[in-house]
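Other chains of the complex are left out, but the ones given are in their true place.
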């Protein structure tokens, strides 16, 4: 768990570059994966896929294919990124956001392209989200991701085999298809959390122990991380659906609205489970405290009854000499012992009756 | 209870289809009920009801009757659903929402129909809600539900026997009538929860035990589930009432406003009971802790008084030899025993006075 | 208290009619009071008051008097209500809301009248609110209430004796005057709750006991009920003040704004007292727990000091034979007893010093 | 403290007049201070100050001076207030608000003047706020306050000695100057609360006792009262700054914006301190409970170790006859006593090791 936490503080709050760097500086993280640029051209039945290093070839590819997807993985090669940005005319501030991978999901409209940031859940771990950046203009989509490996292989397959609507589509439809896959990547994590939460709830009703508490705490942390990742997508998608930007066509808006609905559904689930785990923790604590109180009460009642009895026994254990009639004459009585036992029984019964009358057990 | 929870995680967070499936794929749940399509044509005094398997007959039915209600139950037959969707020109994304039954209530306007999703409470169980989907255009309403059995039989009766306004109505009025029945289905569940909550409150003021705690927790869970189901209806109905969509006539808006008012009333009740059960849980815990404190205090005071007394008795029980005048001369005193008893009484009274002075009992 | 709660669940969540009834059905509650229709005509110096059973006379009364107030008490007579509604052309949905007395305050504009619902506090009991419904059009106001007995007698007196602005006024001013009296009916209840809360707070600072807890809980319940009743009035009055409906004149809007201010003031008071009682409960629990801790600490310290002492006494009470020099030689010492007492005193002092050093008392 | 609370319930929720009184009735509080009307005329270098009883002289004063400030203190003389209102044409509803001194800050625009209500902190006590009412029209400002004594003397001095911008100003600038002084009156109270809160926080980190709890509770109560007073000013000033009312000039709006900023700053401070005291209370309780747990644990461990030892001693104190070899042969052993002591030491060490292994101390 410690590892998760450590990771979290690295994700949550990061300044973009070293203080004092001029805004819009492109400074890559030295530990980032090295950059690989793949180009996919498609539409009109054609299909082209290649790994690109010389970006001047881009123009010819774009002339041959109605739509081109430049799929960049790894953000570690500064020169490659710079060359690509200058070739395509991408704004330095946007490129800065691309390499500083702690952005919230957002959409910024520039004069000749749309800049979109989204976050994908990585490896089924709620604390890990990978930043994805997109530049969209008619006929071109550029996507950047931190690491190779994503949820887009089915889309690439569909493009390759000319299957599905995405092949006829334009770059804005491709953006939708990619975003849709990103939002879908949250569902398995959420389902897993939901199942864990339900499991914990079931377990708590049977028996309470500290592990449950830790699990609930851990789930709450995951839900918080998840909500932090997913929530900005709502606003981002809402802007894409409603704004009258010319980069998104009406037909694609219908699809994005669907994607927006799924986001709302996710946020709704997360909020519900936040409340539910809060209820759960309260219930756990109440139940534990209730049970504990019951136990302690019974134990204390047992002690309280025996302590006066022990006192009586202690009194009759005192070693007073019997040369004086005042010195514990009971000890010499014929029925002294039964009398003492009777005294104890009386005290015990008296206390039991008193406790019962006050409804203490 | 475990069963309820398990169900909940199945309801809350579900991805629509397998990851990577192209958006708009119609993949039915293999465990879904098989599809039955009933057609009801009415208006102008006519009435027609039949189970339909060949959808090409639809056109002739629509020509004969001003309004046609296609009432689909069960979402398990992919081919039937596909045929119906293609016959009526329903959008694949909408059809995907129809078969993935974890949508929130919403309204989406397409160019030639309105797509509405609502959720009905099923079998009086707050954790169970069934998804209902509607396509409305002039003269036609298509409704989809997960299972046979619903709250619409009175409406079908009224259509059959030409009773009530719904018979003269148009498809938008029929939509209203159906939604109205759906919202009404929440009231008995809410009433039941309210009565349970009141019962628990009454019980708690008389006696506190762990069962009450579990009941309050259970009620809170039901209220959360209920709120999650009903809340999106507010927005959905609000859009139907206010939007200038041409699919809803002004006269029907008046009725939908009424339906909207009932939804607000429900949400209001749910929120009030959420707060109330929260108050109730706090009250329970406060009372238990208060009572427990009282009990523990009295028990501890009893112990605390007897422990020093036992100590005194223990001292006089020590077996020191009496060959030395320093070795417990009291044991040999004439009034040694009364003296010891007096000492104990003094200690006990002293402690009692001290405790009373500090207002500890 | 139980009675109050029971009543609450009856108020909070009620479906309007039996499930499946067509919308707009007028089904009266069989236990409702029977209907009495009083007509008051006034304006231009004239005044007419009568109990009406034949509604065809209404037209002539309306011709004689500029303004007519139809004051209906009791909602039990279906035929009377139906006759009145049809005579005045009131919408069935509105009439349904009139007889289903669990509506929230609201205003609905129909084409030829305004329909207003408000709730009056009944008999100074926060859990009891009575529904009032109004239809307003130029020259006519129809009011419905559940039971005879209200806060409007002063207004009736003023109308009768031609006193005050209400007599010159129009039907919208009459509506204002009636609503103003309704909002005023909340103040005494709120004042009473405020005084009780202040009393409890004062009491808690002096002494804590479980009754205070119950009182705070009870007050919170009342505030919740009160807030639920009054809050929708804010929106309702806001609509009356701002909307450009033609049924309310500008001059009357000035007065309604005043009424709106009072509502805001009430809601503000209720919210403040909700927070205050929450603070109060927390304070109570903190104080009790704090005091209890103090008590338990002292008691436990006393026990903890005496238990080792008793142990020492117990050791010297063991009956080992003195034939061996290893068997408790202290018992035979000349200063054995003082030595034992000294040992005990040393242990006690040691513990006291240790406890004090760790600041435990 | 009790006195403060009592006052609070008198402040929070008050109905304006007796129920049933016609709206707009001017009924003064019999306990109110008697009314004193001072007139200050200024502008163009002139200055006039007098106590006025005959309001017909007002016209001549207004003719001589560009701006006239009618400064009314005390709201106890009904006839004086009536005369003034009728002379100046003030609306009865506004006058009713003037004498019912439990209004929230607000601004109402009437056709020929602006009616403004504000609340001033009185005597540095957060629970005490005094209502101030203003009527503003070009060349005239009427102010009403409950009691003589306010924070406006510096403004009066500046007017008298022709110092500062207020002397050239118009009535709307005078309004600003007065409101600015009113908002400023909150700062010392807030500073005092902030210092107390910081003091309590410092004290709590050193030592926890019940007084701190009471102080935190008291501070929270004061913050609640303060927030309730100040918060409506935000909306009021916002309306004055933004609304296109003709009674406030653009130049004055710049100044009112400054005043608005201060109000926001105050509310922000209050909210921060509400959160801070809530954190503080939680911290106090956590710390106390944490310390208490530590203490109880150590004490209980001590008891738990000695109780089995005492039991062993008790066993060897039993008076079984030694005629049977089965009756406690240890008592007759040569090393019986060391054996018993060793047994006890073993038990004690065993328990200590066990407790340590389970990390209980």
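Going by the order they are written in, the chains are A, B, C and D; count residues from 1 in each one.
Here is the rule we go by: a residue touches a chain if its C-beta (ideal position, glycine included) is under 8 Å from a C-beta of that chain, and two chains touch if they have at least 3 such contacts.
It should be emphasised that the depicted structure is a prediction, and the values quoted were computed from it without experimental measurement.
Enquirer: Assuming 4 chains are placed, give the number of copies in the entire complex as this structure defines it.
Expert: Full complex, one repeated sequence, 5 copies overall.
Here is the rule we use: only the chains that are shown with their structure count from here on.
Enquirer: How many hops, at fewest, get you from chain A to chain C via touching chains?
Expert: 2
Enquirer: Over half of interface residue numbers shared between chain A and chain B means same, under half means different, so which is it?
Expert: different
Enquirer: Please identify which chain has its centre, taken as the mean of its CA atoms, farthest from the centre of chain B.
Expert: Here the answer is chain D, farthest from chain B.
Enquirer: Using mean CA coordinates as chain centres, what's the gap between chain B and chain D in Å?
Expert: Between these chains, centre-to-centre, one finds 39 Å.
Enquirer: Find the geometric centre of each of chain C and chain D from their Cα atoms only, then give the gap between the two centres in Å, rounded to an integer.
Expert: 24
Enquirer: Find every residue in chain D that makes contact with two or more other chains and list them.
Expert: In chain D, 317 touch at least two other chains.
Enquirer: In graph terms, nodes being chains and edges touches, is this line, ring, star, complete or other?
Expert: Graph shape here is a line: each chain touches the next, no loop.
Enquirer: For each chain, which other chains does it touch, given as pairs?
Expert: According to the stated criterion, the contacting chain pairs are A-B, B-C, C-D.
Enquirer: Under the touch definition given earlier, write down the residues of chain A that touch chain B in their complex.
Expert: 151, 153-155, 158, 163-166, 176-177, 180-181, 184-185, 187-188, 190-191, 193-195, 197-198, 201-202, 205, 254-255, 257-258, 261-262, 264-266, 268-269, 272-273, 275-276, 279, 282-283, 286-287, 289-291, 293-294, 296-297, 300-301, 303-304, 307-308, 310-311, 314-315, 317-321, 323-324, 326-328, 358, 360
Enquirer: Which of the residues in chain D end up touching chain C in this complex?
Expert: 1-2, 5-6, 8-9, 12-16, 19-24, 91, 93, 96-97, 102-104, 106, 108, 110, 210, 213-214, 217, 220-221, 224, 228, 281, 284-285, 288-289, 292, 295-296, 299-300, 302-303, 306-307, 309-310, 313-314, 316-319, 322, 328, 330-338, 340-341
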